[in-house]
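Every protein chain except one is present and positioned as in the full complex.
In this document, chain identifiers A, B and C correspond to the written order of the chains, with residue numbering beginning at 1 in each.
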Amino acid sequence: MNLLASKDDLIRWLDSLLQERIVIAPVRVQEQTMFQPISKVEEIAFDFDNTTLSPKGWFLPPTEALFTVQRDDGQVNLVPALVERDAVVFGLHPCDARGIALMDSSFLQEPSDALYRERRSRTALIGLACRQALPECFCTSMGSAPDDPSHMDILLTEVKDGYIVQVVTEKGKALVPKGLAKYKGKVPTPPKLQAIPTMEVTSAMRGLFNDPYWERLADRCLHCNVCAYVCPTCYCFDVRDYSDKGKVERVRSWESCQSPGFSLTAGGYAPRTTKGERLRQRFSHKFLYFPERFRDVACVGCGRCVKACPVNIDIREVISDLQQLTEVKSGS
Amino acid sequence: MAPESPFIPCLATLKMAIQLTPDIKLLSVELEDPDIRASFDYKPGQFALLSAFGEGEAPFGIVSLPQQRDGLEFAVRRIGTVTRALQELEPGDTLGVRGPFGNWFPLEDYEGKNIIIIGGGIGMAPLRPVINRILERRDNYQELLIINGARTPQDLVFQSEFPTWTKAPRTRLELTVDRGDEQWKGRVALVPDVVKELAPSPDNAIAIICGPPIMIRFTLAKLRNLGFKDNQIVTTLEAKMKCGLGKCARCNIGEKYVCQDGPVFTLEQISQFLEQP
Amino acid sequence: MDMELIQQIRDKARNLLEEGTVEGVIGYERASDGLTARPFFAYEPAAAERLIFDETCIHDLVKYLLDKKGKKMAIVVKPCDSRAINLLLNEEQIKRDKVFIIGVSCPGVVETSWNRRSETLQARCRTCQLSKPLVYDFLVGREVARQAEEETYSDITEAKAIANKEEFWLEQFGRCIRCYACRQVCPGCYCPVCFAERLEPLWVGIRIAPEENRVWQTMRTFHLAGRCIGCNECERVCPVDIPLSLLNRKLEKDVKELFAFQAGLDPEESPPFATFKKDEKLEFGA
Partner (left out) sequence: MKLEYQPKVIGFLCNWCSYAGADMAGTSRMCYPQNIRIIRVPCSGRVDPLFVLKCFQRGADGVLISGCHPGDCHYTEGNYHTRRRFALLRDFLDYLGIAKERLRVEWVSASEGQRFAEILSDFTTELANLGPRSKV
């Protein structure tokens, strides 16, 4: 059963959530929209197309301490990091929620990642259905849709009089304010997206592991980490100790398979030395290694990498190239 | 509330450190918690992540034998910041241990076979418990050939155990170095060339290799020339890893994670994805 | 689009590939949005037909020459990009005889991003004095008389007047996610191991945090002092819009004033930190 929240209802609702929880919402920063913890509801940018970074940073922050090392009289004590407050991520799109679900596959698999699990269970997702499809969007080809409520706790859909409130989970139910009217109107038709063919991308990837395609594609790749850092499903991380003025922490930070040091061992051996091998690692992980482990392709079709890549390495093009090359190879 | 994090190591005390070679130390480590110590089950080939607090964490093969729970042994070569900090620890100092992780050598499956063990430099470390386990159950195996190579005679690890190894029945230890010195009377040759020269038969045999990537690469080629099939060649791989849990996603060889699916692989399992065949 | 110019580039590229003069041609092709341009490597003569050139060809392709050392490559070079060629020649990173330069006289490029092309000329183009590349083997396009605006560095003056500069910059650097796109795109950033990746000692911690990011961005810019050729690619590729040109141009201005030097104008002239004058008067002491 759907409810209706007027714009004022929503603002009051968010305001009350803000009293008891951290609220992470889209905020306009320069020309970007970013998910940030807000202190006032007015900071929220309601009219945005897509955020520059996905909301994954709330669950896997760019940098976080895993634990602190304390020494008293030579006795070492490891103090685990805490998740102190409940939170709400507001305004994420269906593709973002799917990204979080894909991250769950890895981080919640036993032995689960404690901080991630804790944040995940203490955070509710109040999503926003997409008003329009952007030219870089292809979520419907990747198992999601502009109005897909899966993986959300509550999904809001903007209509003329406010927002349709679709309660998805029990967790979401507990958050809905009392006294919202029932919504009896029509649910707007979601925007249409161009479908891209994604058949057999996993087997295509496997078959083309040693294809010269990768070195050619890598020619123009800069090997920056932009695609990985804007991606809602890229979750590789680095762990190191950080000490400052006697305080020692074990810190985890984002890292990307595109950087040369990513898999360089202390002894100087790196399994992937060429640009092509590193770029192939990115797509192999998404299309082959991840599905081998967790069934789904590790891409949600949000289009962020398409938009952010400084040299236009377009994942949709890579998918269609892989399929074409496979067809050529199999001689059909 | 503090969640139970798999990233938090068990505290341990350094019991003893023995200088094996100019840059390799054997660390004997005791877990502080007696319950964890008693339940720390591991098998030859498994590894653990050692923490030098303030510097970081790195993976090391456990080189002691499984029944030895009060003194887990690790051979640590000084190569970077973490290994240097580990080597600088004094007996009594605290370090962290996470593990055991990964798979192990299925030594029971190798019973009744000829075993060829080929190690280069610090690569001998994970093979030491394999050798010692086979020697414990010597009758269950056929011939044992150990080829141990190092850059110089000084760099040969576990020299104090050589007499035990050579005295064991049906066991042959072949040492080789890249560069000899005045005292060295033995072989001066590269490991792959020694393999070629000794030409072990692939019949009913298993070859277990560990060493620097370049040694592994050329030794694999020689073994294949001798007629070894990819399922007769077993190796244990080193990879940079940050979690040991299959989450940081960097230690993969193709779709296999070294930390979870490995570190022990047959060549058959990974040849498709060997990035530098 | 100037089809005549594009045809000249395609013909030249095809010839070079057919004759085997070069192994590949680095140029531009249409991006997947059908609107802007992206870098393109042509290895077969037929691929030359994909080459384009227009006001969306914003990328400085010279960086790619560093990946192709030892191979003879042809490259499409705008006047501004030619300064990067000079920089790399001066620093002996590329060999002149390994590069065939297809110079393009360029009327300026516009601000673009994926699926968006504006009519606004890029700021660097408005003050650009170069009517044709400083170095080339083959020139295409009509040499245009530039009506360049005077470079006043008014943006730098404004940034200098910010009341709490530390706060301003830490806020900017606070957004940095350390994707290193700024470094990867820069033709002057080619250290085999960047200081940001050195582990012993760990100069820049892995914390993605304002203070660490400040060390990164400050040193990145400073390593380019007197070497930055002003292509502004770093600012373009920054996914979080850090105003990197305010950093690079500040040093460009100071280097001009202190040492009367501009990077990449002359392959024979070394950057200011590679040389000195004994009797120069600088701000502190004699």
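Just so it is clear, a contact is a pair of C-beta atoms (placed from the backbone, for glycine too) under 8 Å apart; a residue touches a chain by one contact, two chains touch by 3 or more.
Everything numeric here is computed off the predicted structure, so don't read it as measured data.
Asker: Check each of C:Ala123, C:Leu139, C:Ala159 or C:Leu199 against the chain that is not shown and name the one that touches it.
Answerer: Spelled out, the listed residue whose C-beta touches the missing chain is C:Ala159.
Asker: Touch as defined at the start, partner being the missing chain; which of C:Ala148, C:Leu170, C:Leu199 or C:Leu265 qualifies?
Answerer: Going through C:Ala148, C:Leu170, C:Leu199 or C:Leu265 one by one, C:Leu170 is the residue touching the chain not shown.
Asker: Would you write out the residues of subunit C that touch the absent chain, in ascending order?
Answerer: These residues touch the chain not displayed: 159-160, 164-170, 195, 203, 210-212, 214-215, 218-219, 221-222, 225, 250-251, 254-255, 258-259, 272-273, 276-278, 280, 282-286.
The criterion applied here is as follows: only the chains that are shown with their structure count from here on.
Asker: Looking at B-C and A-C, which pair shares more C-beta contacts?
Answerer: Of B-C and A-C, more C-beta pairs in contact link A-C.
Asker: Would you mind checking which chain's mean C-alpha position lies nearest the centre of all protein C-alpha atoms?
Answerer: A
Asker: How many Å are there between the centre of subunit A and the centre of subunit B, using C-alpha atoms for each centre?
Answerer: Measuring from centre to centre gives 38 Å for this pair.
Asker: Counting in whole Å, what is the centre-to-centre distance of subunit B and subunit C, each centre being its mean C-alpha position?
Answerer: Here the centre of subunit C sits 48 Å away from the centre of subunit B.
Asker: Centre to centre, by mean C-alpha position, how many angstrom separate subunit A and subunit C?
Answerer: Their C-alpha centroids are separated by 32 Å.
Asker: Counting only residues that touch at least two other chains, what does the list for subunit C look like?
Answerer: Subunit C, residues with two or more chain partners: 202.
Asker: Please output the residue numbers of subunit B that touch at least 2 other chains, ranges allowed.
Answerer: Correct list: 80.
Asker: Under the touch definition given earlier, write down the residues of subunit C that touch subunit A in their complex.
Answerer: Going through subunit C, the ones touching subunit A are 31-33, 36, 38-41, 43, 59, 63-64, 67, 113-115, 175, 177-181, 183-185, 197, 202, 205-209, 233, 236-237, 239-241.
Asker: Which residues, counting only subunit A, touch subunit C once they are in their complex?
Answerer: Result: residues 29-32, 34, 52-53, 62-63, 135-136, 216, 219-220, 222-226, 228-230, 238, 240, 242, 251, 253-256, 259-261, 275, 306-312, 314, 316-317 of subunit A touch subunit C.
Asker: Which residues, counting only subunit A, touch subunit B once they are in their complex?
Answerer: 66-67, 69, 74-76, 78, 80-83, 106-107, 109, 111-115, 117-118, 209, 235-241, 243, 248, 250, 252, 255, 257, 262-267, 269, 271-273, 277, 284-285, 288-289, 292-293
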